[in-house]
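I'd like to ask some things about the structure below.
Just one protein chain is left out here, and the rest sit where they should.
Note that the chains are named A and B in the order they appear, and that numbering of residues resets to 1 at the start of each chain.
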Amino acid sequence: MARELHLDLAIIGSGPAGLAAAVKAKQLGIKDVVVFERDERPGGILPQCIHNGFGLHKFKEELTGPEYANRYIRMAADQQVDIELDTMVLEIDKTRTLTAVSEYGGLRTYKCKSIILAMGCRERPRGAIGIPGTRPAGVFTAGQAQRMVNIEGYMPGEKIVIQGSGDVGMIMARRLTLEGAEISAVAEILPYTSGLIRNEVQCLHDFDIPLLLRHTVMEIHGDKRVEGVTLSEVDSGWNPIAGTEKFIACDTLLLSVGLIPENELSKMAGVVLDPSTGGAYVNEFLETDVPGIFSCGNVLHVNDYVDEVSTEGEIAAWGAQHRIKGKLFGEKNLIAIAGDETIGQIVPQAINGQRPVTFYIRVKRPMEKLTLRIGDVFEKKFAYARPGEMLRVSLPKKVFAEMKPALTRLNVSCEER
Amino acid sequence: MSNLQELICITCPKGCVAKVWKEKGDIKIEGKICKNGKAYIKQEYIEPKRMLTSTVVVERSTVKRLPVRTREAIPKKKLFMAMNQLSEIRVKPPVKIGDVIISNLLNTGIDVIASDDLL
Partner (left out) sequence: MTAAKAATLPQIGDYDVIIIGGGIIGAMVARQLSKFQGRFAVLEKAAFPGCGVSKASLSQIHLPDFCPPGSLKGKLCRDAPARFKKLAVELEVLYREVDELWLALEPEQVGDLEAARARAESHGATGYEIIGPQKIRELEPHVTPEAVAGLYARGLGVIYTPEWNFALIENAVQNGVQLYLQAEVIDIAKTREGIYRLTTRQGTLSSRYVINAAGLYADEIARMAGDGHIHLSLRKGTMLIFDKSASHLVQNMIFGSFSESHSQDIAPTAHGNLILGVHYVKTDKKSDTQVSREGIQETLKLGRQLIPALSEKDVITSFAGILANSNMTRDGDFFIAPSEHAPGVIHVMVGAPGLSAAPAIAEYVVDLLGDAGWRTLEKAGFNPRRRGWPRFATAPPEKKQQMIDTDPKYGHVVCRCEQVTEAEILGSIRRGARTMDAVKHLTRAGMGRCQGGFCAPFVLKHLADELKISPTRVTKNGPGSHQIVKMTKAEADI
């Protein structure tokens, strides 16, 4: 029979969110903390992100992914955090009972006082966007290719087309070019790249890689292995424009078409998800609507900077400590946060209004010279905002002192001046 | 105005565009650009430099590749030569993060260092 154990805190995932949460949890004095990691090494997605650009806020340096992970892995070791590698969490439920399995530990169940969800994201696969055509070998997601090249040393192809100009897509364009491949084109369905300008310059312009905006792959060709793709220009409704089809011969198609927070375990425990983020509804402690279950990092909402992900891990640990000590507020007095049609996503989605809060907001479309308003208690001006760059807005406690006592809802909106 | 280039500044996400050229030995920059931006644009005009991050082959381990990087940015024009150098390297455990893998890469004065521990 499975052995039953007890934990103060179970953290699922040893990426930048999970590790930061574990380190903070130990610093806050939580005793029995275990991090569950399905991969053979800690760090989550970071070990395969060998490019730099991580840690500018947390460490005031520009580190590579492995270097950033290494900082937290060392801190975790210093704090004697227990990380169970090669361990898959099979199930969690609303009583916070967690079932995990590994080769050496077998099947075991833990009764947890608190659980922090830090599982990150999966990539949207070809099947989910229904690209027509044949099903040859040579179609990969960008993150899959990144793992193959950087961890395993496999070269996925020699002549490559990439769909999606998000950061992962652009970074892989550069990486594969440096390893000797030819990137025939990066196609982007939007009229602008969804990643950072810096990557557009250093990944695409530097190598003269054609960037085709408002283009998408219409069909994949090739019987056994990819032989080419047909791209087409699209209109603002993403409909293909007849007559703009171009065939590009290639042996590989990389897809960088979206990250989906990996919330299957969360759903098992009854955690309710916000369709706009794909992650849980949370309050300012990052606690979900299941008491004692917290969510942070990319599984809560896709982040732009790893430093933010780690900060969220710390907040979740702080929340878990409060929950363990019985100091958290209940469902009463929650103020719902509601964005209007200018807002794409906002986290947290509910607050108690008794402590400082940081909101993470994505606008729905690019805007310039905008004023962000939260209820009538807070307002901030920005020169510009893009959906690809999350806005962070911190509200000090005194803001809430000025709020009406019976307030149950705060509306959030952006207005261009 | 000789050698006019239009460059995008990448020091912050704004991506301001500036015109750069050389006039009587001086670098001239025109465009709405801040102080940090000007420094980047100037360097980019004189000699574009890039950080190189890559991997090297690992032997005698179940781990196959070790991530490495240049300690600082190297001239952009040397990137592919640097990749060729790296493809010849073989490392084996143990390696500590920060260990020098190649000293003074291609005479740039910049080392290539390990970007992770290899235990």
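The rule is short, and it goes like this: a residue touches a chain if its C-beta (ideal position, glycine included) is under 8 Å from a C-beta of that chain, and two chains touch if they have at least 3 such contacts.
Keep in mind it's a predicted model, so treat the numbers as computed, not measured.
Within the full complex, the chain left out of the display contacts the shown chains A, B.
Shown as candidates are A:49, A:149, A:229 or A:269; the residue that touches the absent chain is A:149. Touching the chain that is not shown, out of A:6, A:60 or A:224: A:224 (per the contact rule at the top). Only one of A:251, A:274, A:287 or A:312 touches the chain withheld from this view, namely A:251. Although one chain is not displayed, subunit A still touches it through residues 1-2, 38, 86, 88, 90, 99, 101-107, 122-123, 125-128, 130, 132-138, 141, 143-144, 147-149, 151-158, 179, 218-219, 223-225, 251, 264, 267. For subunit B, the residues touching the absent chain in the complete assembly are 55-57, 65, 86-87.
Assume only the chains that are shown with their structure count from here on.
Those residues of subunit B that touch subunit A in the shared complex are 8, 10, 13-15, 50-55, 57, 64-65, 67, 69, 76, 79-80, 83, 97, 115-117. Against subunit B, in their complex, subunit A makes its touches with residues 47, 50-52, 62, 64-67, 69-70, 149-153, 178-180, 196-198, 200-202, 205-206, 383-384, 389.
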